[in-house]
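The other protein chains are all here in position, but one chain of the complex has been omitted.
Labels A, B and C are assigned to the chains in the order they are written; within every chain, residues are numbered from 1.
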Amino acid sequence: MNNARTDLAQEAREVWQESSSDTTKLRGVIARDDTVNGFPVSRVKITDEEGAAALGKPVGSYTTLELREISRRDIETFPRAISAVADELSKLIPESFGTVLVVGLGNEHITPDAVGTSAISNIIVTRHLVHRLPDVFGRMRPVAAVAPGVLGMTGIESGEIIRGIIRHIKPDFIIVIDALSSMRLERLCRTVQITDTGITPGSGVGNARVAINRETMGLPVIALGVPTVVDIATIIENFAEDVKLPLPDGALSEYSERLLVTPKDIDVHISDMGRILGYAINKVLQNGITIEEMDEFLS
Amino acid sequence: MNNARTDLAQEAREVWQESSSDTTKLRGVIARDDTVNGFPVSRVKITDEEGAAALGKPVGSYTTLELREISRRDIETFPRAISAVADELSKLIPESFGTVLVVGLGNEHITPDAVGTSAISNIIVTRHLVHRLPDVFGRMRPVAAVAPGVLGMTGIESGEIIRGIIRHIKPDFIIVIDALSSMRLERLCRTVQITDTGITPGSGVGNARVAINRETMGLPVIALGVPTVVDIATIIENFAEDVKLPLPDGALSEYSERLLVTPKDIDVHISDMGRILGYAINKVLQNGITIEEMDEFLS
Amino acid sequence: MNNARTDLAQEAREVWQESSSDTTKLRGVIARDDTVNGFPVSRVKITDEEGAAALGKPVGSYTTLELREISRRDIETFPRAISAVADELSKLIPESFGTVLVVGLGNEHITPDAVGTSAISNIIVTRHLVHRLPDVFGRMRPVAAVAPGVLGMTGIESGEIIRGIIRHIKPDFIIVIDALSSMRLERLCRTVQITDTGITPGSGVGNARVAINRETMGLPVIALGVPTVVDIATIIENFAEDVKLPLPDGALSEYSERLLVTPKDIDVHISDMGRILGYAINKVLQNGITIEEMDEFLS
Partner (left out) sequence: MNNARTDLAQEAREVWQESSSDTTKLRGVIARDDTVNGFPVSRVKITDEEGAAALGKPVGSYTTLELREISRRDIETFPRAISAVADELSKLIPESFGTVLVVGLGNEHITPDAVGTSAISNIIVTRHLVHRLPDVFGRMRPVAAVAPGVLGMTGIESGEIIRGIIRHIKPDFIIVIDALSSMRLERLCRTVQITDTGITPGSGVGNARVAINRETMGLPVIALGVPTVVDIATIIENFAEDVKLPLPDGALSEYSERLLVTPKDIDVHISDMGRILGYAINKVLQNGITIEEMDEFLS
């Protein structure tokens, strides 16, 4: 079992279950399936270090929404998906708060890694307006948004840039958006994981080397992630398992290190998910704002 | 054997050989290995319909350059690669010619499909200058360049757009650049195929539905292609073969239809290969132009 | 009087009136002010060659909508502006029609020249879907959309590219979107001119050299234009006139040839107007489609 292959706690738990005997109980983990706005939701809570070790993920809560219906492009599905993500996100956010920093991770020049920057372009940025024009914008929350780029382009870890900004603008918490990896093709680009554990190194397409979480940043870090890539070794392993073929350990690691596997219409998915995440964040942060009002602000 | 999995004639021939008994001869195909400017070159000539049927590619000549050394980023490798591509390209181009149209196929919003549009941004466009300022630019060849986009964004087949432009600007021949698919990971983004057979449907990342060749366009079509994606089914099949596992036919076709497999640093590769192809084309079309002069023109 | 300084028939008429004695009547021109959806509308009809000569614009109808309220970003203003543009556009469109080609002119790399390409990115493209999936999309109009780029980048006149595409896809009419020049600062980026006379050379930011109209294209050409630049000579002349200073002819022509004058927040304006024009065109072409449905299609 290699949990590094998935960034979804839900999948790590599925893998654990498949590899365990029926009678074993996964201690330190509470899981529950649910439905929100008609979408299936899985809630995994890792309650202690035993659970964390078993799933290879930090202690904290992980909510996964399955938004498969958005592929149908019905008129009612997008607003419903935005509300569902907003509802789950709002559970992790304090009742009252001041400035918020939203961070879009990833490389905008590699399509499956661009979900963070795509979401950022859908965020209503208000921090400068609230401060300068309190009469007009005073009832809005001060929100700042940055896309710190990737190490290869800036020479600086994303975490270093974020930490620097935090010191200056002193937000109450940060929301980080990133591309993740999944083990299941059917989850690609149609799933959102929301967690209070931030971003764990080694996730997703790129190669973040430092965690972005409460410990490293000094404040609460809520992460929204969308699986946009699947590890090729996982696909081959699943396939080999189906046909009962034992694979030697590490046989596929070279593939995994070098290759990206992503849907063919990834550009449309990135644009869709960037809008859903951005609008959901706006909805939570700017209390009661409607989709029409966001359209106005952002057009 | 499924030649649809590779756009490289060289690989189709390799597959044929692996699947044939030693004594069989591939009729209708002449192949020869060579070296140009220090790079390995494979030349495959399909001479008749028997050869075409065996390799699943149209009758014509296919030259494949292996430019693996460019990964080392030595100062002398890029100019040497540009010269090698230019030398091979020049063999397919008539001694004397008038206007040339260069076409960059593919979707610039999906990184591995953007090699054509990347090359176009490196083409020295002169048609309007030659016509308007003959005193200054009269010694340059009239070159036009377009990126017709993809069907999903325009609603029009690339071939239809190109045919329309051809009628108006009446080039002597066209050069088309596109992303291809390969069966070998080690060829990804480091190989150039040059052919006089144009573009065959089903190639590469996107889903061209009509051929772009002498027959459909009414004039010679030279195609430059770079394999940027590998069929996932091919990877799994190769793997299964290595471990002597028989796979049922079609077991993997769903994967192939839905997924892209491409290198993790695809953005850098696309930029590198776009520059090499664009500069090689300039070198051939603008007789004797140097890299420094191209830098000036294009900066 | 220099009508080349404005692409708006309404302004050409204002200039004519200012320079004429009260008793003169502008023959060959019918003008009327109106209100549509709460926005001021001016309708100028040039009925014969005498009117055309007086205003320096071709015979045809010109409708100008003043959308100044969109600066306020009220939630109801955008939908109201989209409806107003759609209502005026629909008057120029036949009751029943087949394929339509929408063309976004201009250089996307120069912000004030990018209104055409911005509008194109908001067009619902359906031609390929209607043809391939008639059961699902059969009730939609077949719409194709292209951005032919600019002469300096392609070496080909926009008009040549459009003519070529027309031959292949045989639309019933085309809709062309372009940036225009105005003589009045207060009209910049907040005005839409809709005309059945197509695009006249010398308009706007770039340097179209050939007309794109019924005569050159062989089918009806409806043009939507937004003034995004003002001629600097016009500003200085107006100023000189206010302070009663006679200017020598041509004193300012060098300025006009070399310089662009545009609002400082031009990026926001281009994005706003691109969305309003694109959505208005969708509304007219895809009978009865709502803004929410367009949001789904285009996200």
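Simple rule for what comes next: a contact is a pair of C-beta atoms (placed from the backbone, for glycine too) under 8 Å apart; a residue touches a chain by one contact, two chains touch by 3 or more.
This structure is a prediction, so every number in the text was calculated from the model and none was measured.
One chain is not depicted; across the entire complex it touches A, B, C.
Only one residue in the set B:Asp178, B:Asp196, B:Asp231 or B:Asp272 touches the chain that does not appear here, and it is B:Asp272. Listed residues A:Gly138, A:Gly152 or A:Gly218: the one in touch with the omitted chain is A:Gly152.
Within the full complex, the residue among A:Val143, A:Val192, A:Ile212 or A:Ile232 touching the omitted chain is A:Val143.
When you scan C:Val36, C:Ile166, C:Val210 or C:Leu260 for touch with the missing chain, the hit is C:Leu260. Although one chain is not shown, part of chain B still touches it, namely residues 73-75, 77-79, 271-272, 275, 290-293, 295-297, 299. Seen across the whole complex, the unshown chain contacts chain A at 125-129, 142-146, 149, 151-157, 160-161, 163-169.
For chain C, the residues touching the chain absent from view are 107, 109-111, 185, 205, 230, 232, 235-236, 239, 243, 245, 252, 255, 257-264, 266-267.
Note that only the chains that are shown with their structure count from here on.
Matching CA atoms, the turn from chain B to chain C amounts to 180°, rounded to the nearest 5.
Because chain A and chain B share one sequence, their contact can be compared position by position; here over half of the interface residue numbers appear on both sides.
Centre to centre, using the average C-alpha position, chain A and chain B are separated by 37 Å. Under the contact definition stated at the top, not a single residue of chain A touches 2 or more other chains.
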